[in-house]
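A single protein chain has been removed from this complex, and every other one stays in its place.
We call the chains A, B and C, going by the order they appear; numbering starts again at 1 in every chain.
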């Protein structure tokens, strides 16, 4: 039971009847989706839970390889096989007053759900800083706000085709001292840039990012999804993206080591 | 460009736009069909050309494994990737007057095309002896005759649910001496039974069968599709089903050796 | 589905309630999977490869997918044998599923150390000597040399009364020779196969995806290779043979019983579907109930290939 929506710029939003996942998922958690049936890839692919209704869950992605190609081919009536919710989500309890979400590209995925959750917990003002390569690749602002006046979206594009011309992280600096929480999701370079802005004195109490790593299982048994965490100075300590994360405090990640790793894609 | 017709008893007839195959195929030849796309089986599957129109070819099969399951899933608009025509077909030149076709189960596949070809070459009477396990698994008689009064179909079923109760080969005995050609296709045991009826004196000049073997390529390069041919007495000589056959003179096959081989299916 | 009557006695105290186990490195130490499935119904849990000292493992990427297979280069990321004996074993002791600790090392003394520390520890049903890990320096030496493997087993045999299973490497010219050697040295059983050395290239850079260059290939792609290897091992030794390699349903598991395996391990398939081993077990129980499992899981005579 699936519906597939093609957004501008190649973004795709798939909504499927997954009542148990919908009931259990907290913002920032992900599901392992099977792509294709027997002939499809051996391993599942991880996707953030982008939205839930009582019976359904939505995921946002674009086609980057075989798995996402098969997901994009789903049609109404197909069954989506999902395992989850998995991993640790965002800390929402300490957020108060104003918070900011920083999204880069497909990093938008966890934020609609996070925004709803924060608002339902009484967070007054939420600013979503949403960046992408170009205007048509921006996830639509109203999918973050869902008509809620307490949520604002500020956009940035690398090519200046909409909103701020430049990196989305450039929009963060002026607000970093006034918010109680920063949540980020996007490319590693963007996350590292966010991390440098939230490590000084007067930084927000909550500063977290959702990270990615190639996954074997998604539930902590294969030890495949290692991410470099800050160690004791003798090199990084490997944490697991799927079970220590995917959401991690920005200060616990060894950003230099992370940026030095080969790209996660294998194309 | 495909149409798929579900017949009774699990038989399926697929018709696809394959103009070059349609133009070139002679009765008894086969095509190597790709089943599914990238995720499907590595190797193609061989199917007899059952019927041709100027632009299309038809194939008859039932679902026995992964490849045929994927073929059965084809829907209108899908492309059928075919390699062929391949192999040697039936000898039609020497046939005159009366001929008989003996079909067992899915052995029906090559006969509609053969019957049309024989009639167009002036063969007066064609009897198709069509056997199957039960009535609903019989390929419909009118697909052999296509309304042609010069073609008769006599049916046999193992369970007696239609026509002669027993083996189709039992119907052959009374006519074997009066026909100029016997063409057979079906399970090996049936073909062997036909072979014993056509080897004595007064046997028809043409006595041929279409055989099967697991195939790697279908065009003579892998040497995978070995069939035991009559050798010089020191054991069988291996011929290639795909290029020496699939149609072979009944007398050139080493039936004892063939029946001693493990079944071709690998389920 | 009842799994009574599926008991497998592998010798020296290692009795599996049924032949369906979870392969080393694909089920951690069981804690995560216990949240997802009823672990206690299974026949055995083979833990992540455990070493003398804790190990951080290799830098990522540690896994990469191939055609119907996956490469891994985890590098024996594990908390060390002391931690396992002190903190995990007491939890294992509360489970019904026998836990076999997979042990790895670089020197014979490493294996001896681990075996000694696990000997007599409640909750540890036996050790599986991983002499075949392709992802650490020297990790393959014992597995690739029959004499070396025999020396290793001999030394470990001297320090433990527990069941000693030896996990064979398929990356060898003559797996039967290694199997015979470890049997001769006192191994109670062998398991086969570990992963095959493989590589994947990152197309944009032309460099290997895994920083170590190579990794271990597992999954359906290796199933036919593992079958041939297990058949060869079965023909070479009398001790029980525990089979692994590309099992993803009851049919692929049964293929191993057909070549004479005594028990099986489900590996990579658990990643995509953590219930795979339970499905295999249910299928097995169904066949057993229908009388479709002859003595010793229907061993057929398969000549040494």
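The criterion applied here is as follows: contacts are C-beta pairs under 8 Å (C-beta built on N, C-alpha and C of every residue); 3 or more make two chains touch, one makes a residue touch a chain.
What you are looking at is a predicted structure, and each value in this text was computed from that prediction instead of being measured.
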| item | value |
| --- | --- |
| Displayed chains contacting the withheld chain | B, C |
| Among C:104, C:168 or C:231, residue touching the chain not depicted | C:231 |
| Residue among B:94, B:223 or B:259 touching the omitted chain | B:223 |
| From C:68, C:113 or C:180, residue that would touch the chain that is not displayed | C:68 |
| Options C:12, C:116, C:144 or C:279, residue touching the unrepresented chain | C:144 |
| Contact footprint on chain B, counting only the chain that is left out | 34, 41-44, 83, 213-228, 237-238, 243, 261-264, 266-267 |
| Positions on chain C contacted by the hidden chain, ascending | 66-69, 71, 144-145, 171-174, 196-201, 203, 206-208, 212-214, 217, 220-225, 227-229, 231, 246, 251, 254-255, 257-259, 298, 300, 302-303, 305 |
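Here is the rule we use: only the chains that are shown with their structure count from here on.
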| item | value |
| --- | --- |
| Shared chain contacts [chain B and chain C, defined touch] | A |
| Centre-most chain [mean C-alpha coordinates] | C |
| Interchain centroid distance [CA atoms averaged], chain B/chain C, Å | 48 |
| Chain A-chain C separation of Cα centroids, rounded to whole Å | 36 |
| Distance from the mean Cα position of chain B to that of chain A, given in whole angstrom | 57 |
